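Before we start, here is the structure in question, set down as structure tokens.
Every protein chain except one is present and positioned as in the full complex.
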Amino acid sequence: MKKRASIIGGAAAIAATFVVFVIPFIFIVLMAFKDRQQSALRDFSWPTGFHLWENVFEVVKTRNWMMITAFINSSIITVVSVTLLVIFAAMVGYVLARRRTRWNGLIEFLILAGLMVPPAVVPTIWLLQGLKLFGTLHGMILVEVAYNLPFSIILYRAFVSTIPRDLDEAAIIDGARPLDVFFRVVLPLLWPVTVTNIVVQSVGIFNDFTNPLYYLPGNANATVQLTLYNFQSQFSTAYNLLFTNILLITIPPLLVFLFFNRQIVAGMTAGAVKG
Amino acid sequence: MSASTMAGSPGQTETRAIKRSPYPGWFFTPAAIVYTVLFLAPTFASLYFSLTRWTLFDATFIGLDNFAQFLREPFLIKGLINTVIYAVVTSGLKVVVGLLLAVMLTSQIVARGYLRSVIFFPVLVSTVGVGITFTVLMHPTQGMINEGLAIFGITGPGWLTDPNLALYSVALVDVWKGVGLATVIYIAGLVAIPRDYYEAARIDGATPWQNFWYVTLPLCRPATSTVITLSFIGGLRTFDLIWAMTKGGPGFASDTIASVIYKQYQAGFYGLSTAGNVVLFILIAVLVVPLTMFLNRKQGHE
Partner (left out) sequence: MTKTKLIALMGASTLGLMLSAGAVSAQQSGYLSILVDNGPQSIATMEAWAEAYKAKNPDVTIDIEVRPGGGEGDNIVKTRLATGAMADVFSYNSGSLFQAINPTQNLLPLTTEPFQAGVQESFKSVVSAGGEVYGAPFAPAMGGGIFYNKPIYEELGLEIPKTWEEFMANNEKIKAAGKVAVIQTYADTWTSQLFVLSDFYNVLAQEPDFAEKFTANEAKFATSPAALRGFEKLQEAAEAGFFNADFGAATYSDGVRMIATGEGAHYPMLTFAIGAIAETVPDHLNDVGFFAQPGDSADSNGLTTWMPDSVYVAKNTASPDLAKDFVAFIASPEGCDVRNEAVGATGPYMVAGCELPADVPPSVSDMLPYFEGQGQNAPALEFLSPVKGPALEQILVEVGTGSRDAASAAALYDEDVRKQAQQLGLAGW
């Protein structure tokens, strides 16, 4: 009796979530397979022909292969800023959890402030211009690091405090220098939370739209999100290409989701609960 | 926390710090430099520049004129009100829907893995992509949503073109995209509730509803407070979804402070834009600090 209720409930839930959560994605995929005329109808119909590859080719070569530039730029920004984030945040989280000084209160306050305070955009642009970093990938990477540090630090600090002190103290007694202790002993121990950090921050930075919009003007520096946004007007009469573009930029998060589902859920909940 | 390990050896820590600490303070330096230069310095600079008429090359001090402008112009005020509505609606819906989905997903339901994945995946997808997709789906005459409603004889509204509805439509899409995160947070909270409570309630003959109301709801309050805080701050700061879907329109109907900040920036009103930043900062401080204090105090009384 109970079993049947659960099956009925399950079927209802599957149907409802299918309509609400799955159909929009199927819509994207179907649109990406259509030709221009059919996609202009914007309806939920089966593609009359297989046009995916020509759509992909068309999108990728638009404006002098801008998608390629964009994917390269986004990859550079994501990889470099996540690397820096992991190293910087792990160093801070490690010392913050291990050593109690009168600065701890201030540091924790600054971390919380970083999670809440909206970045002051125009002054940042002004400052980046002064440093000759405005509109450059370097500047963008540093901004991403600065804005995402608090979240990463919180994850690391929480994790470090669950590792027994004996482990790093043993290495210290052996006479290892702090940097060696950190890179040889501590960082490897932090691997699980590092994976979480990498996955969560990569998705966030790869999907970031607002910050590149402000800090990375110009075509040479386009990122994938900006490219999609800019192609909106270019493809205003070519919905097949617009949705092919959406499909293309959905693939990286889909891969992350398939391979790191567990870490990403763990990381987002852990970070959230602590934050 | 690490407080207990710390308390165990206070003297030891101090002597170490004097010699050469194994936990050197300079480990803070790289992070501190980046954070100070690119986050703290602009934040403090914004306090000054918000009081100026600014061209990026020179700034004329004009006192509180920019803030007066904010309070005088109807569409800037509208942005302020919309921001609060948006934050309340999205965080409220995420709490309710997220909790219900989490309860469902922790029960003996079939296809749990599928449901969980499907609900969570939108969290990872590009906001701009989601925005564009739903703009097409919500088209008043050719959108799939209204065409679907038409099958049942319902004339769908102009989701994004009706000034009274646009903000709420965007908020709904925000919930669609973000409820997966609320759900997994609630699942973590629900799983942590000891089975004994439900056992005791069952012995007392509690109905499923009483179970939910008197056991589940109070005991997952930490998760609730997390979801509220997180989505409330997110809602106050929201920009990308609104910009991708309506650009604050029609007219000023779905403008939020963040979109106002961007528009003033585009128009070259850098001082006014920065003042908008300060207004948003104050709004967050005024609303979120008491909110978290309230949520945490309640929790302490349990």
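Per-chain residue numbering starts at 1, and chain names A and B are given in the order in which the chains are listed.
Keep in mind that, in the parts below, a residue touches a chain if its C-beta (ideal position, glycine included) is under 8 Å from a C-beta of that chain, and two chains touch if they have at least 3 such contacts.
Keep in mind that what you see is a predicted model, and the values were worked out from it rather than measured.
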Touched by the hidden chain, restricted to displayed chains: A, B
Contacting the left-out chain in the complete assembly, out of B:30, B:92 or B:140: B:140
Touch criterion as defined above, residue of B:31, B:80, B:115 or B:160 at the omitted chain: B:160
Listed residues A:45, A:83 or A:237, member touching the removed chain: A:237
In subunit A, positions touching the absent partner: 63, 125, 129, 134-135, 217-220, 230, 233-234, 236-237
Residue ranges of subunit B at the interface with the undisplayed chain: 53, 55-57, 69, 72-75, 139-142, 158, 160-163, 247-253, 263, 265-269, 272
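Here is the rule we use: only the chains that are shown with their structure count from here on.
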Subunit A-subunit B separation of Cα centroids, rounded to whole Å: 16
List of subunit A residues in touch with subunit B within their complex: 2, 6-7, 9-11, 13-14, 17-18, 20-22, 24-25, 27-28, 41-44, 84, 87-89, 91-92, 94-95, 97-101, 103, 107, 110, 114-129, 131, 142-143, 145-147, 149, 153, 160-161, 165, 168-169, 172, 178, 181-182, 203, 207, 209-210, 213-214, 224-225, 228-229, 232, 239, 242-243, 246, 249-250, 253-254, 256-257, 261, 264-265, 268-269, 272-273, 275
Parts of subunit B lying in touch with subunit A, wherever the complex brings them together: 1-2, 5-6, 13, 17, 20-25, 27-28, 30-31, 34-35, 37-43, 45-46, 49, 54, 56, 104, 107-111, 114-115, 117-129, 132-134, 136-137, 139, 142-144, 147, 176, 181, 184-185, 188, 222-223, 226-227, 229-230, 233, 237, 239-240, 243-244, 258, 261-262, 265, 270, 273-274, 277-278, 280-281, 284-285, 288
